[in-house]
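Here it is, the structure in full.
All protein chains but one are shown in place.
Up next, subunit A:
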Amino acid sequence: MELVLSLGIGILVGSGVWLLLRPRTYQVIIGLGLVSYAVNLFIFSMGRLVTDKPPVTQAGAQIDPTTFADPIPQALVLTAIVIGFATTALFLVVLLASRGLTGTDHVDGKEPDR
């Protein structure tokens, strides 16, 4: 499981960074999306990878923490997803505004001289 997850995160970050460095705004936003997925998975894995363990404890009962999953990374991921979604949407608006004003989708607002 660890191997699959780390490979997945690695591939997402690798492709995301490559796209981020591309000259077209659409590639940049897809790259940002991929990196943010990878980061969300990464945060999730920081609570240690376990299966079949509930994150919520029963009220009142004495519990053994080792039999429960860490709930905090899950809460963090949720917040990070929401914030990432909002800022990416905002970026998309600016991207469209830039496309409309400059007439090109190059990140510098003009085509490089050939």
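As a convention for this text, a contact is a pair of C-beta atoms (placed from the backbone, for glycine too) under 8 Å apart; a residue touches a chain by one contact, two chains touch by 3 or more; residues count from 1.
Methods note: contacts and distances are computed from a predicted model.
Trainee: Of the options "Heme lyase CcmF/NrfE family subunit", "Cobalt transport protein CbiM", "PhaD PH adaptation potassium efflux system D transmembrane protein" or "ABC transporter permease subunit", which is the UniProt protein name for the chain that has been left out of view?
Mentor: Looking only at the record, the undisplayed chain corresponds to "PhaD PH adaptation potassium efflux system D transmembrane protein".
Trainee: Which of A:G10, A:P54, A:P71 or A:G109 touches the chain that is not shown?
Mentor: Missing-chain contact among the listed residues: A:G109.
Trainee: In the full complex, which bits of subunit A touch the chain not displayed? Write them out.
Mentor: Within subunit A, the residues that touch the unshown chain are 20, 25, 28, 32, 35-36, 39, 42-43, 46-48, 72-73, 76, 79-80, 83-84, 86-88, 90-91, 94-95, 97-98, 101-102, 107-109.
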